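Sharing a structure, written as C-alpha coordinates. Questions coming.
As you look at this complex, bear in mind that one protein chain is not there, while each of the others sits in place.
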Amino acid sequence: MKYVDEYRDRSAAEAVANEIRRLVTRPWTIMEVCGGQTHAIVRFGLDALLPEKLTLVHGPGCPVCVTPVGLIDQAVALASWPQVVFCTFGDMLRVPGSRRSLFDAKAAGGDVRLVYSPLDALALAQSHPDREIVCFAVGFETTAPAFAMAVKEAARLRLSNFSLLVAHVLVPPAMEAILSAPGNRVQGFLAAGHVCTVMGYTEYEPLAARHRIPIVVTGFEPLDILEGVLMLVRQLEGGRAVVENQYVRSVRRQGNEAATALLAEVFEPSPRAWRGIGEIPASGLRLKPAYAAYDAALKFRRELAQTAGRAEEDPECRSGLVLQGLLKPTECPAFGVRCTPEHPLGAPMVSGEGACAAYYRYRKPVMRDASRSIGDRM
Amino acid sequence: MCLAVPGQVVNIGDDALRTGTISFGGMTKHVSLALVPEVRVGDYVIVHVGFAISTVDEDAALRAIELFKAMAARDRRDTVSAATASEETS
Partner (left out) sequence: MGNDNSLEVSCPLPALEQRTIALAHGGGGRLMQELIRRTFLPAFDNVWLAQLHDGAVFPVDAGKLALTTDSYVVRPLCFPGGDIGSLSVYGTVNDLAMCGAKPLYLSAGFILEEGLPLETLARVVTSMAEAAQAAGVAVVTGDTKVVDHGKGDGIFINTAGVGLVLRGATVTPQRVRPGDVILLSGDLGRHGLAVLSVREGLAFASDIRSDSAPVHGVVEDLFSSGIEVHCLRDLTRGGLASALNEIAMAARVGMTVEDRSIPVSEPVRGACELLGLDPLYVANEGRFVAFVPESEAHKALTVMRRHEVSHQAAIIGRVTESDEPAVVLTTVLATRRFLDLLSGEQLPRIC
(Lines give C-alpha, C1' and ligand atoms only; values in the text may rest on other atoms or scores of the structure.)
Protein backbone atom coordinates (compact mmCIF):
# COMPACT_ATOMS: atom_id res chain seq x y z
CA MET A 1 0.00 0.00 0.00
CA LYS A 2 1.45 3.30 -1.05
CA TYR A 3 2.55 5.68 1.73
CA VAL A 4 2.08 2.89 4.22
CA ASP A 5 4.50 0.09 3.32
CA GLU A 6 7.49 2.36 2.79
CA TYR A 7 7.17 3.44 6.41
CA ARG A 8 7.33 -0.16 7.60
CA ASP A 9 10.72 -0.94 6.06
CA ARG A 10 12.76 -3.09 8.38
CA SER A 11 16.27 -1.98 7.47
CA ALA A 12 15.32 1.68 7.67
CA ALA A 13 13.74 1.06 11.07
CA GLU A 14 16.92 -0.59 12.30
CA ALA A 15 18.99 2.26 10.95
CA VAL A 16 16.92 4.90 12.74
CA ALA A 17 16.91 2.84 15.93
CA ASN A 18 20.70 2.50 15.76
CA GLU A 19 21.06 6.25 15.29
CA ILE A 20 18.87 6.84 18.36
CA ARG A 21 21.01 4.43 20.32
CA ARG A 22 24.18 6.26 19.27
CA LEU A 23 22.79 9.62 20.40
CA VAL A 24 21.24 8.76 23.77
CA THR A 25 23.61 9.46 26.65
CA ARG A 26 21.13 9.84 29.54
CA PRO A 27 17.68 8.60 30.55
CA TRP A 28 14.82 10.48 28.96
CA THR A 29 11.08 10.12 29.44
CA ILE A 30 8.96 10.92 26.41
CA MET A 31 5.24 10.79 25.96
CA GLU A 32 3.31 9.96 22.86
CA VAL A 33 -0.06 11.63 23.09
CA CYS A 34 -2.17 9.80 20.56
CA GLY A 35 -3.76 6.40 21.08
CA GLY A 36 -3.07 5.57 17.46
CA GLN A 37 0.64 5.95 18.15
CA THR A 38 0.37 3.77 21.28
CA HIS A 39 -1.27 1.13 19.16
CA ALA A 40 1.45 1.27 16.49
CA ILE A 41 4.23 1.09 19.08
CA VAL A 42 2.75 -2.01 20.61
CA ARG A 43 1.66 -3.61 17.33
CA PHE A 44 5.13 -3.34 15.77
CA GLY A 45 7.08 -3.84 18.98
CA LEU A 46 8.83 -0.49 18.53
CA ASP A 47 9.82 -0.12 22.16
CA ALA A 48 11.95 -3.24 21.74
CA LEU A 49 14.01 -1.30 19.18
CA LEU A 50 14.68 1.64 21.49
CA PRO A 51 17.52 1.87 24.01
CA GLU A 52 16.74 1.08 27.66
CA LYS A 53 17.50 4.67 28.68
CA LEU A 54 14.46 5.88 26.77
CA THR A 55 11.19 5.50 28.62
CA LEU A 56 8.06 5.81 26.54
CA VAL A 57 4.94 6.74 28.43
CA HIS A 58 1.50 6.84 26.93
CA GLY A 59 -0.68 9.90 27.22
CA PRO A 60 -4.38 10.65 27.30
CA GLY A 61 -4.65 10.49 23.54
CA CYS A 62 -7.53 8.11 23.49
CA PRO A 63 -10.75 10.13 23.27
CA VAL A 64 -12.69 7.00 24.05
CA CYS A 65 -10.78 6.64 27.31
CA VAL A 66 -11.25 10.24 28.42
CA THR A 67 -14.93 10.71 27.62
CA PRO A 68 -16.48 11.51 31.01
CA VAL A 69 -18.63 8.89 32.67
CA GLY A 70 -21.55 11.32 32.81
CA LEU A 71 -21.59 11.55 29.00
CA ILE A 72 -21.52 7.76 28.67
CA ASP A 73 -24.49 7.64 31.05
CA GLN A 74 -26.31 10.19 28.89
CA ALA A 75 -25.51 8.14 25.78
CA VAL A 76 -26.85 5.00 27.43
CA ALA A 77 -30.02 6.83 28.47
CA LEU A 78 -30.61 8.16 24.96
CA ALA A 79 -29.91 4.77 23.41
CA SER A 80 -32.54 3.19 25.63
CA TRP A 81 -35.42 5.29 24.27
CA PRO A 82 -37.45 3.60 21.55
CA GLN A 83 -37.67 6.68 19.33
CA VAL A 84 -33.89 7.12 19.25
CA VAL A 85 -31.42 5.52 16.89
CA PHE A 86 -28.09 6.01 18.68
CA CYS A 87 -25.07 6.06 16.40
CA THR A 88 -21.55 5.55 17.67
CA PHE A 89 -18.05 4.54 16.61
CA GLY A 90 -17.32 0.93 17.44
CA ASP A 91 -14.75 1.80 20.13
CA MET A 92 -17.34 3.39 22.39
CA LEU A 93 -19.59 0.37 22.50
CA ARG A 94 -18.11 -1.41 25.50
CA VAL A 95 -16.87 1.53 27.54
CA PRO A 96 -18.47 1.20 30.95
CA GLY A 97 -20.62 4.01 32.29
CA SER A 98 -21.66 4.27 35.94
CA ARG A 99 -23.74 1.14 35.56
CA ARG A 100 -23.98 0.16 31.92
CA SER A 101 -22.27 0.48 28.57
CA LEU A 102 -23.83 1.13 25.16
CA PHE A 103 -23.34 -2.56 24.50
CA ASP A 104 -25.56 -3.34 27.49
CA ALA A 105 -28.14 -0.86 26.18
CA LYS A 106 -28.05 -2.58 22.80
CA ALA A 107 -28.41 -6.01 24.34
CA ALA A 108 -31.45 -4.73 26.25
CA GLY A 109 -33.10 -3.75 22.98
CA GLY A 110 -31.77 -0.25 22.37
CA ASP A 111 -31.27 0.68 18.73
CA VAL A 112 -27.51 1.29 18.80
CA ARG A 113 -25.82 1.41 15.41
CA LEU A 114 -22.14 1.33 14.67
CA VAL A 115 -21.04 3.91 12.12
CA TYR A 116 -17.76 4.60 10.39
CA SER A 117 -18.54 8.27 9.72
CA PRO A 118 -20.97 10.96 10.98
CA LEU A 119 -22.26 11.01 7.41
CA ASP A 120 -23.62 7.49 7.94
CA ALA A 121 -25.69 8.81 10.83
CA LEU A 122 -26.86 11.72 8.67
CA ALA A 123 -27.99 9.26 6.01
CA LEU A 124 -29.96 7.38 8.66
CA ALA A 125 -31.69 10.62 9.66
CA GLN A 126 -32.72 11.16 6.07
CA SER A 127 -34.02 7.63 5.60
CA HIS A 128 -35.77 7.42 8.97
CA PRO A 129 -37.75 10.67 9.33
CA ASP A 130 -39.87 9.08 12.06
CA ARG A 131 -36.91 8.41 14.37
CA GLU A 132 -34.57 10.65 16.32
CA ILE A 133 -30.99 10.07 15.18
CA VAL A 134 -28.40 10.93 17.81
CA CYS A 135 -24.72 10.59 17.00
CA PHE A 136 -22.02 10.37 19.67
CA ALA A 137 -19.51 13.02 18.68
CA VAL A 138 -16.36 11.58 20.23
CA GLY A 139 -12.83 12.42 19.18
CA PHE A 140 -10.10 15.02 19.12
CA GLU A 141 -9.68 17.91 16.74
CA THR A 142 -9.08 15.31 14.02
CA THR A 143 -12.67 14.15 14.17
CA ALA A 144 -14.52 17.34 15.08
CA PRO A 145 -14.54 18.77 11.51
CA ALA A 146 -16.40 15.69 10.28
CA PHE A 147 -19.11 16.28 12.87
CA ALA A 148 -19.15 20.00 12.08
CA MET A 149 -19.73 19.14 8.44
CA ALA A 150 -22.53 16.73 9.37
CA VAL A 151 -24.27 19.44 11.38
CA LYS A 152 -23.95 21.96 8.55
CA GLU A 153 -25.38 19.46 6.11
CA ALA A 154 -28.23 18.69 8.50
CA ALA A 155 -28.98 22.41 8.63
CA ARG A 156 -28.84 22.71 4.85
CA LEU A 157 -31.20 19.74 4.48
CA ARG A 158 -33.45 21.17 7.22
CA LEU A 159 -33.39 17.90 9.16
CA SER A 160 -35.15 18.13 12.51
CA ASN A 161 -34.38 14.59 13.65
CA PHE A 162 -30.57 14.73 13.79
CA SER A 163 -28.46 15.76 16.78
CA LEU A 164 -25.03 15.21 18.33
CA LEU A 165 -24.08 14.23 21.85
CA VAL A 166 -20.86 16.24 21.87
CA ALA A 167 -17.85 14.80 23.67
CA HIS A 168 -14.99 16.34 21.70
CA VAL A 169 -11.74 17.06 23.52
CA LEU A 170 -8.76 19.27 22.64
CA VAL A 171 -5.14 18.17 22.94
CA PRO A 172 -3.11 21.27 23.90
CA PRO A 173 -4.99 21.92 27.19
CA ALA A 174 -4.42 18.29 28.14
CA MET A 175 -0.71 18.54 27.44
CA GLU A 176 -0.59 21.72 29.53
CA ALA A 177 -2.34 19.91 32.37
CA ILE A 178 0.13 17.02 32.23
CA LEU A 179 3.12 19.33 32.16
CA SER A 180 1.80 21.38 35.06
CA ALA A 181 0.94 18.40 37.23
CA PRO A 182 3.19 17.79 40.24
CA GLY A 183 5.35 14.73 39.71
CA ASN A 184 5.36 15.15 35.94
CA ARG A 185 8.20 13.13 34.43
CA VAL A 186 7.61 13.90 30.78
CA GLN A 187 10.57 15.62 29.11
CA GLY A 188 9.47 15.52 25.48
CA PHE A 189 6.32 14.96 23.45
CA LEU A 190 5.42 13.20 20.26
CA ALA A 191 2.44 15.28 19.22
CA ALA A 192 -0.49 13.70 17.42
CA GLY A 193 0.04 13.88 13.66
CA HIS A 194 -3.59 13.77 12.60
CA VAL A 195 -4.75 16.29 15.18
CA CYS A 196 -2.05 18.61 13.80
CA THR A 197 -3.05 17.81 10.23
CA VAL A 198 -6.27 19.63 11.05
CA MET A 199 -5.06 22.26 13.55
CA GLY A 200 -1.47 22.87 12.50
CA TYR A 201 1.08 23.24 15.28
CA THR A 202 1.26 26.91 16.17
CA GLU A 203 -0.63 26.19 19.42
CA TYR A 204 2.25 24.04 20.62
CA GLU A 205 4.93 26.70 20.28
CA PRO A 206 3.95 28.59 23.48
CA LEU A 207 3.76 25.23 25.30
CA ALA A 208 7.28 24.30 24.24
CA ALA A 209 8.60 27.72 25.22
CA ARG A 210 6.83 28.00 28.56
CA HIS A 211 7.78 24.53 29.79
CA ARG A 212 11.07 24.30 27.89
CA ILE A 213 10.06 21.02 26.38
CA PRO A 214 10.66 19.73 22.83
CA ILE A 215 7.62 18.69 20.83
CA VAL A 216 7.77 16.76 17.55
CA VAL A 217 4.62 16.41 15.46
CA THR A 218 4.70 12.72 14.50
CA GLY A 219 2.87 10.32 12.20
CA PHE A 220 1.64 6.80 12.88
CA GLU A 221 3.67 4.34 10.89
CA PRO A 222 6.70 2.68 12.52
CA LEU A 223 9.22 4.85 10.66
CA ASP A 224 7.27 7.98 11.53
CA ILE A 225 7.38 7.16 15.22
CA LEU A 226 11.03 6.18 15.15
CA GLU A 227 11.97 9.33 13.26
CA GLY A 228 9.89 11.40 15.67
CA VAL A 229 11.77 9.86 18.59
CA LEU A 230 15.08 10.53 16.84
CA MET A 231 14.19 14.20 16.36
CA LEU A 232 13.15 14.47 20.02
CA VAL A 233 16.34 12.80 21.19
CA ARG A 234 18.44 15.16 19.09
CA GLN A 235 16.72 18.12 20.78
CA LEU A 236 16.95 16.63 24.26
CA GLU A 237 20.62 15.76 23.93
CA GLY A 238 21.28 19.17 22.37
CA GLY A 239 19.36 21.09 25.05
CA ARG A 240 16.83 22.49 22.58
CA ALA A 241 13.09 22.87 23.14
CA VAL A 242 11.17 23.76 20.01
CA VAL A 243 8.30 22.40 17.94
CA GLU A 244 9.36 20.36 14.91
CA ASN A 245 7.34 18.53 12.28
CA GLN A 246 8.20 14.93 11.39
CA TYR A 247 4.91 14.23 9.59
CA VAL A 248 5.61 16.62 6.74
CA ARG A 249 3.68 14.63 4.17
CA SER A 250 0.43 15.47 5.96
CA VAL A 251 0.99 18.34 8.39
CA ARG A 252 1.49 22.00 7.52
CA ARG A 253 2.24 24.59 10.18
CA GLN A 254 -1.06 26.38 9.60
CA GLY A 255 -3.00 23.11 9.39
CA ASN A 256 -6.06 22.59 7.20
CA GLU A 257 -7.64 26.01 6.87
CA ALA A 258 -10.94 24.75 5.49
CA ALA A 259 -11.26 22.47 8.51
CA THR A 260 -10.29 25.08 11.12
CA ALA A 261 -12.70 27.60 9.59
CA LEU A 262 -15.46 25.04 9.77
CA LEU A 263 -14.64 24.25 13.39
CA ALA A 264 -14.71 27.92 14.33
CA GLU A 265 -18.09 28.30 12.67
CA VAL A 266 -19.80 25.37 14.36
CA PHE A 267 -18.00 24.75 17.66
CA GLU A 268 -16.58 26.77 20.52
CA PRO A 269 -14.27 25.76 23.40
CA SER A 270 -15.96 24.60 26.57
CA PRO A 271 -14.90 23.15 29.90
CA ARG A 272 -14.57 19.39 29.82
CA ALA A 273 -14.04 16.78 32.50
CA TRP A 274 -11.52 14.17 31.37
CA ARG A 275 -12.35 10.79 32.75
CA GLY A 276 -9.85 9.87 35.41
CA ILE A 277 -8.13 13.23 35.26
CA GLY A 278 -10.74 15.79 36.17
CA GLU A 279 -11.87 19.04 34.65
CA ILE A 280 -9.47 20.85 32.36
CA PRO A 281 -10.56 24.38 31.41
CA ALA A 282 -11.41 25.10 27.77
CA SER A 283 -10.44 21.57 26.82
CA GLY A 284 -13.64 20.48 25.12
CA LEU A 285 -15.87 21.65 22.32
CA ARG A 286 -19.56 22.45 22.30
CA LEU A 287 -21.90 23.48 19.55
CA LYS A 288 -22.30 27.22 19.13
CA PRO A 289 -25.71 28.70 20.00
CA ALA A 290 -26.59 28.99 16.29
CA TYR A 291 -26.47 25.20 16.12
CA ALA A 292 -28.25 24.50 19.40
CA ALA A 293 -30.97 22.61 17.56
CA TYR A 294 -28.42 19.88 16.82
CA ASP A 295 -27.19 19.54 20.40
CA ALA A 296 -28.71 16.39 21.88
CA ALA A 297 -27.87 17.41 25.45
CA LEU A 298 -30.01 20.53 24.97
CA LYS A 299 -32.69 18.95 22.81
CA PHE A 300 -33.33 16.18 25.31
CA ARG A 301 -32.46 18.23 28.37
CA ARG A 302 -35.69 17.49 30.25
CA GLU A 303 -35.69 13.76 29.56
CA LEU A 304 -32.00 13.43 30.42
CA ALA A 305 -32.50 15.29 33.70
CA GLN A 306 -35.06 12.69 34.73
CA THR A 307 -32.89 9.71 34.03
CA ALA A 308 -29.49 11.06 35.06
CA GLY A 309 -28.04 9.46 38.15
CA ARG A 310 -24.81 10.37 39.85
CA ALA A 311 -21.88 9.68 37.58
CA GLU A 312 -19.78 7.06 39.34
CA GLU A 313 -16.40 5.68 38.62
CA ASP A 314 -15.18 2.34 39.85
CA PRO A 315 -13.04 3.30 42.87
CA GLU A 316 -10.43 0.73 41.99
CA CYS A 317 -9.76 2.09 38.52
CA ARG A 318 -6.52 4.07 38.22
CA SER A 319 -6.99 5.07 34.60
CA GLY A 320 -6.40 8.73 35.41
CA LEU A 321 -2.83 8.00 36.49
CA VAL A 322 -2.27 5.84 33.42
CA LEU A 323 -3.60 8.52 31.11
CA GLN A 324 -1.23 11.07 32.58
CA GLY A 325 1.76 8.79 32.20
CA LEU A 326 2.19 8.48 35.98
CA LEU A 327 1.47 4.77 36.13
CA LYS A 328 2.14 1.96 33.70
CA PRO A 329 -0.87 -0.30 33.16
CA THR A 330 1.15 -3.26 34.42
CA GLU A 331 1.82 -1.38 37.68
CA CYS A 332 -1.91 -1.22 38.46
CA PRO A 333 -2.89 -3.91 41.01
CA ALA A 334 -6.12 -4.65 39.18
CA PHE A 335 -4.44 -5.12 35.80
CA GLY A 336 -5.17 -8.54 34.34
CA VAL A 337 -6.71 -9.67 37.61
CA ARG A 338 -9.89 -7.75 38.33
CA CYS A 339 -9.62 -5.66 35.19
CA THR A 340 -9.55 -7.33 31.79
CA PRO A 341 -11.00 -6.43 28.38
CA GLU A 342 -13.95 -8.73 29.07
CA HIS A 343 -14.58 -7.15 32.49
CA PRO A 344 -13.07 -3.67 32.37
CA LEU A 345 -13.03 -1.37 35.38
CA GLY A 346 -12.43 1.65 33.19
CA ALA A 347 -12.08 2.85 29.64
CA PRO A 348 -8.37 2.29 28.82
CA MET A 349 -8.84 -1.45 29.18
CA VAL A 350 -11.67 -1.60 26.71
CA SER A 351 -10.74 0.93 24.07
CA GLY A 352 -8.83 -0.38 21.06
CA GLU A 353 -6.26 2.34 21.60
CA GLY A 354 -6.27 2.39 25.38
CA ALA A 355 -2.89 1.80 26.96
CA CYS A 356 -4.21 -0.85 29.33
CA ALA A 357 -5.82 -2.85 26.53
CA ALA A 358 -2.68 -2.60 24.42
CA TYR A 359 -0.51 -3.86 27.26
CA TYR A 360 -2.96 -6.65 28.03
CA ARG A 361 -3.18 -7.88 24.47
CA TYR A 362 0.48 -7.81 23.60
CA ARG A 363 2.18 -8.47 26.92
CA LYS A 364 2.02 -11.53 29.07
CA PRO A 365 4.20 -13.22 31.66
CA VAL A 366 7.64 -13.95 30.38
CA MET A 367 7.72 -16.91 28.06
CA ARG A 368 10.70 -19.20 28.25
CA ASP A 369 12.27 -18.94 24.86
CA ALA A 370 15.65 -19.92 23.46
CA SER A 371 16.58 -16.69 21.77
CA ARG A 372 14.92 -13.81 23.53
CA SER A 373 12.75 -13.06 26.50
CA ILE A 374 9.64 -11.15 25.59
CA GLY A 375 7.94 -9.24 28.37
CA ASP A 376 11.09 -8.14 30.13
CA ARG A 377 10.55 -4.66 28.80
CA MET A 378 7.41 -4.38 30.93
CA MET B 1 -9.31 7.27 17.24
CA CYS B 2 -6.93 9.17 14.99
CA LEU B 3 -7.09 6.30 12.55
CA ALA B 4 -6.55 7.82 9.15
CA VAL B 5 -5.28 6.10 6.05
CA PRO B 6 -3.79 7.33 2.75
CA GLY B 7 -5.72 6.56 -0.43
CA GLN B 8 -5.77 7.74 -4.02
CA VAL B 9 -8.51 9.98 -5.45
CA VAL B 10 -10.28 8.24 -8.34
CA ASN B 11 -13.01 10.81 -8.98
CA ILE B 12 -14.42 13.96 -7.41
CA GLY B 13 -18.15 14.66 -7.12
CA ASP B 14 -19.93 18.00 -7.28
CA ASP B 15 -22.49 17.50 -4.52
CA ALA B 16 -22.51 19.62 -1.36
CA LEU B 17 -20.04 17.29 0.36
CA ARG B 18 -17.82 16.89 -2.74
CA THR B 19 -18.11 13.12 -2.41
CA GLY B 20 -15.32 11.37 -4.22
CA THR B 21 -14.20 7.80 -4.72
CA ILE B 22 -10.92 6.92 -3.00
CA SER B 23 -8.96 3.75 -3.62
CA PHE B 24 -7.10 2.03 -0.79
CA GLY B 25 -4.99 -0.65 -2.38
CA GLY B 26 -7.83 -1.60 -4.73
CA MET B 27 -10.67 -1.28 -2.29
CA THR B 28 -12.74 1.85 -2.91
CA LYS B 29 -14.90 3.99 -0.67
CA HIS B 30 -16.92 7.16 -1.00
CA VAL B 31 -15.32 9.94 0.98
CA SER B 32 -16.11 13.63 1.37
CA LEU B 33 -13.46 15.88 -0.17
CA ALA B 34 -15.07 19.05 1.18
CA LEU B 35 -12.12 19.75 3.49
CA VAL B 36 -9.51 19.52 0.72
CA PRO B 37 -10.81 21.88 -1.97
CA GLU B 38 -7.47 21.92 -3.77
CA VAL B 39 -7.42 18.16 -4.41
CA ARG B 40 -7.22 16.69 -7.92
CA VAL B 41 -7.86 13.23 -9.32
CA GLY B 42 -4.76 11.09 -8.82
CA ASP B 43 -3.68 12.89 -5.65
CA TYR B 44 -3.31 10.93 -2.43
CA VAL B 45 -5.34 12.02 0.57
CA ILE B 46 -5.40 11.09 4.25
CA VAL B 47 -8.90 9.85 5.14
CA HIS B 48 -10.47 9.91 8.61
CA VAL B 49 -14.07 8.91 9.38
CA GLY B 50 -15.27 9.44 5.84
CA PHE B 51 -13.45 12.75 5.24
CA ALA B 52 -10.18 13.60 3.55
CA ILE B 53 -8.30 15.80 6.05
CA SER B 54 -5.21 16.52 3.97
CA THR B 55 -3.59 15.88 0.62
CA VAL B 56 -0.34 13.95 0.84
CA ASP B 57 2.67 16.04 -0.05
CA GLU B 58 4.19 13.43 -2.33
CA ASP B 59 7.45 15.33 -2.85
CA ALA B 60 7.99 15.49 0.89
CA ALA B 61 7.06 11.83 1.22
CA LEU B 62 9.45 10.74 -1.51
CA ARG B 63 12.27 12.82 -0.04
CA ALA B 64 11.67 11.20 3.34
CA ILE B 65 11.64 7.73 1.82
CA GLU B 66 14.91 8.42 -0.02
CA LEU B 67 16.46 9.66 3.23
CA PHE B 68 15.38 6.48 4.99
CA LYS B 69 16.90 4.36 2.24
CA ALA B 70 20.16 6.28 2.52
CA MET B 71 20.16 5.82 6.28
CA ALA B 72 19.56 2.11 5.85
CA ALA B 73 22.39 1.79 3.33
CA ARG B 74 24.79 3.70 5.58
CA ASP B 75 23.75 1.63 8.55
CA ARG B 76 24.38 -1.61 6.69
CA ARG B 77 27.81 -0.41 5.57
CA ASP B 78 28.68 0.61 9.13
CA THR B 79 27.52 -2.75 10.48
CA VAL B 80 29.55 -4.64 7.89
CA SER B 81 32.69 -2.58 8.42
CA ALA B 82 32.35 -2.89 12.19
CA ALA B 83 32.05 -6.64 11.84
CA THR B 84 35.05 -6.78 9.52
CA ALA B 85 37.10 -4.61 11.88
CA SER B 86 36.33 -6.85 14.84
CA GLU B 87 37.30 -9.92 12.81
CA GLU B 88 40.60 -8.32 11.91
CA THR B 89 41.43 -7.46 15.50
CA SER B 90 40.42 -10.82 16.90
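Here the chain labels run A and B in written order, and each chain numbers its own residues starting at 1.
Basically, a residue touches a chain if its C-beta (ideal position, glycine included) is under 8 Å from a C-beta of that chain, and two chains touch if they have at least 3 such contacts.
All values reported here derive from a predicted model rather than from experimental measurement.
**Q** So one chain is hidden, and I want to know which residue out of A:42, A:133 or A:216 touches that hidden chain in the complete assembly.
**A** A:42
**Q** Need a quick check: the contact residues on chain B for the chain that isn't drawn.
**A** So the residues of chain B touching the unseen chain are 3, 5, 7, 21, 23-29, 47.
**Q** For chain A, which residues lie in contact with the unshown chain of the complex?
**A** 1, 4, 8, 10, 13-14, 42-46, 48-49, 85, 90, 94, 111-116, 120, 222, 340-342, 352, 357, 360-365, 367-370, 372, 374
The rule is simple: only the chains that are shown with their structure count from here on.
**Q** From the C-alpha centre of chain A to that of chain B, how far is it in Å?
**A** Their C-alpha centroids are separated by 22 Å.
**Q** Tell me, which parts of chain B touch chain A in their complex?
**A** 1-6, 8, 16-17, 24-25, 32, 34-37, 44, 46, 48-51, 53-54, 56-58, 60-61, 64-65, 68-69, 71-72, 74-76, 78
**Q** Along chain A, where are the residues that touch chain B in the complex?
**A** Residues in contact with chain B: 1-4, 6, 9, 11-12, 14-16, 18-19, 34-36, 61-64, 89, 91, 116-120, 138-140, 142-143, 145-146, 149, 153, 156, 192-195, 197-198, 220, 223, 227, 248-252, 256, 258-259, 262, 353.
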